[in-house]
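Left out: one protein chain. Kept in place: all the others.
What follows is subunit A.
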Amino acid sequence: MIVFDQVQKSYQVGDRAIPALHPTDMRIDAGEVFGIVGHSGAGKSTLVRLINLLERPTGGRILVDGEDITRYNPQELRAFRRKVGMIFQHFNLLSSKTVADNIAFPMKLAGVYGKTEIRDRVEELLARVGLTDHAHKFPSQLSGGQKQRVGIARALACRPSILLCDEATSALDPQTTQSVLKLLADINRELGLTVVLITHEMDVVRRVCDRVAVMDAGRVVELGPVSEVFLHPQHPTTRDFVFESENIDHRELQQDLQKTEGRILRLTFKGEATYQPLLGSVARTSGVDFSILSGRIDHIKDTPYGQLTLSLVGGDLAAAMREFEAADVHVEVLR
């Protein structure tokens, strides 16, 4: 478990202190995939680097499994860092070392592993990330997705309990992003390690994260389970991110709404409710007529969800709303 206790960070520029992270309290549970989403410059990159002290906080305490890591001496800090893997947007592999040597590198640095132990572990990791045939290639001979797989294998070499991902998929194409995210999710599930992932893409959060913190201008403005934050965004920044990821042009939607008659509702289905043939039966029993203005059915991590914007005309509206709610559907009246 990682606990932020009034952690803050500012940079000294001349005689002015520029805040990068305002005092922040936060808890990241062991074994969860925790997303941090924000625009560039929002402070998420600083936040993730505080966890392995690549950046030192200018105030507050950071507790990892109950220990205040900001009080570690250099030797303790190095030992701690070996238990925290990190992967990067631009991979940061050593171009002078082969794939196998890159993966072996952190183990060699640790100085506690024997030769055969390193060799076996590298082989195991290569198989895990599907790069056994590429062991003796150099990073420049690999595609972006393969490079990130090497990065992941390297980060896992010393069997860390925390994996930090710094925009790990931002330099990859959509298909490669998919496969890398799937790998991260698998690793999280199989090894039970805590994953902290920063990104500017809400879609990445939706696919793999359990909980998410939304950052804006050095502050965490919203934090909660992904389904909560994603389906019912509160803060304007969060809304921007969600709409962006759904390709919704907000103004266009408003114009569409003005053209329609009747009540406008937004229904949110989650889990099993997503697959129920609810609309038809509600329309029959309550006598309302509906037209669908917009809709989307997708997954949040492994949970299916649907979100429909409807306009309802005639019939018994109150009864319809009661029926929706009885079926565990979240109803929001837009007009």
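Here are some notes:
Here is the rule we go by: contacts are C-beta pairs under 8 Å (C-beta built on N, C-alpha and C of every residue); 3 or more make two chains touch, one makes a residue touch a chain; residues count from 1.
In the analysis below, contacts and distances are computed from a predicted model.
Of the candidates "3-oxoacyl-[acyl-carrier-protein] synthase-1", "Hydrogenase maturation factor HypA", "Aspartyl/glutamyl-tRNA(Asn/Gln) amidotransferase subunit C" or "Metal ABC transporter permease", the chain left out of this view carries the UniProt protein name "Metal ABC transporter permease". Remark: the omitted chain is touched by one listed residue; of A:12, A:40 or A:95 this is A:95. Within the complete assembly, A:84 is the residue of A:64, A:84 or A:213 that touches the hidden chain.
When the missing chain is restored to the complex, the residue among A:109, A:221 or A:257 that touches it is A:109. Taking the whole complex into account, subunit A touches the unshown chain at residues 52, 54, 77-82, 84, 86, 88, 90, 92-97, 105-106, 108-110, 138-140, 158, 164.
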